[in-house]
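Excluded from the complex is one protein chain; the other protein chains are retained at their positions.
After this line comes chain A, so read on.
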Amino acid sequence: MANANTNNTEAAHVSIDSEPAHVISTAVECHDDDDVGALHDVVQGLPSHAVKDLLSVGVCTRCILRLFGIRGNIYSISAISPSILNSVIGEQRHDEDISSNSKESEFEEVLCALCLGILQFTYCDDKEIPVKKGSANDMAVAISELVKREGYQIDSFSLEVSVPPIILENEHSVRLYMKRKYGTEPWFQGGPFSQSISAKDALKFSLAKPLETLLDCKSGISNFRIRLTFSHKSSKVVQSVAVSKQGCKRIKTGNCVNSLDDSVAGDIECSDLADATVERSFDGLQDNESSEFFKFPLEKVNDACHLVLLCQRTPIYFGGRYLKYSRNVSQTRWIIDDERMGEASVEEIIGSNIQPLCQGDNYKFHAAGREDIDVRMLGSGRPFLVEVQNARRIPSEAFVREIETNINNLENKLVGVKNLKVVGIEGWTMMREGEAEKQKQYAALVWISRPLEDVDLDSISSLKDMKILQGTPIRVLHRRSPLQREKIIHWMKIERIGGSSQYFLLHLCTQAGTYIKEFVHGDLGRTHPSIGSILGCRAEILQLDVTDVKMDCFLTE
């Protein structure tokens, strides 16, 4: 996928005329005379009878230009009105629609039968109030005001537009009509309509430059999305027919032929998909087949489209490792019958220190595995991700270090954080990768029913990569499948505790997913072998700590 920014916004090329137009100056409204001049030149080259025909069926000026595939920096020029085409069709238009011939920018009262007013910057807002923006710039101003009101700090933006499927239906009808009527004429042979620009792209072209100026950053692939969704009452049936003919093929928008602006890269959005599906199916239809769907002349449009304007940042991720020093803190928020279990949760302590500083809507906590509420997480910590939705600002590296310090300096010292930083989506795969294979290391405080002997230390240390079979522990049997799980205990080491003959520290390293408590006390014989069965006595576990999660992600660099 080529980054089309360099083609579009920097140097505009008008396809029919080989003379390049000049770059638009920073004051948006003031276009180079050359721009407008180039436009006139191009327009001169259009077949006048065809243009007149299109005007007469209710197609607006911008739609005519885009149907003929005219590219370039022209869509944001406000001076696009029917009068521009006058030179082509060689006569003055006498309709009451034009208030005064001397004005450059005029309002077209009648909604375009093709784009339903979208390229005339006319729509209904979310309060159902009809809005008519005089120019692309005015519309861009409305958008930029929304962005600023929400407090977004951005260094780029991605502009996405979705239009009702009936527009594609209409376009197909128009093209078919033009083909039937002018198909034999010489200008048609060059295939001007095969270069048509979609209504979506035309709108994007008109809004991109003014928005770049107003928001002071470039448009393109970005984590900040400005989404314009147009819908119309009349949009209905064609979609289902088209889909059934093609058998519901799913098409990635990356292949969308007309999309010169790659801001939608990789994003499969509902209506974009519908458009692509409808487009493809129309291409496949033969002339005679499609005549049942062919509606010409186009229906008159009485209502403008409803526009929903949405600004949103894609989720940002904070990665790091957490430590849990308390035996009364759960990993995630745990509430039973309106009562919280434990005094706090790792999720809330970390999330509540990150989300507000990003001014996000909310957050999600993900960790590589978990430990019980009464088990401490020590050593290098456990990898985690905090996903913040719709952040208004992304904290700098220094700010992120400050967040880490704040969490580690909390008075109650329940939780600690290491190596906190903003990570991309790869943080996710890093965490999930090999989660099931990674080994974990523990320290357990064990009591046995007889005094510990030296020979016991050896019998335990000598066991390497020992296989055990664990029936689903009784304490989780109510919510997990009753299964026998084979697990590996990689190594074990007993550390004597001074002053006690029956208590000792058991250090062990096991396969991910091993239930340690059950391995010590045997779970009524349902885990075998167990410490008790190996030492030939009863064994109980009093405390458990995780001392190492052997994973490569979010380590100190």
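FYI, a residue touches a chain if its C-beta (ideal position, glycine included) is under 8 Å from a C-beta of that chain, and two chains touch if they have at least 3 such contacts; residues count from 1.
By our rule, contacts and distances are computed from a predicted model.
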What is the missing chain called in its UniProt entry, if the choices are "Cytosolic Fe-S cluster assembly factor NUBP2", "serine C-palmitoyltransferase", "Protein Abitram" or "EARP and GARP complex-interacting protein 1"? "Protein Abitram"
From the list A:R370, A:K421 or A:H490, which touches the chain that is not on show? A:K421
Which of A:I335, A:L410, A:I425 or A:I474 touches the missing chain? It is A:I474
Determine which one of A:D126, A:D337, A:E397 or A:E486 touches the chain that has been left out. A:E397
For chain A, residues in touch with the removed chain: 325, 376, 378-380, 397, 401, 419, 421, 443, 445, 447, 471, 474-482, 497-500, 503, 505, 517, 521-525, 538, 540-543, 545, 547, 556-557
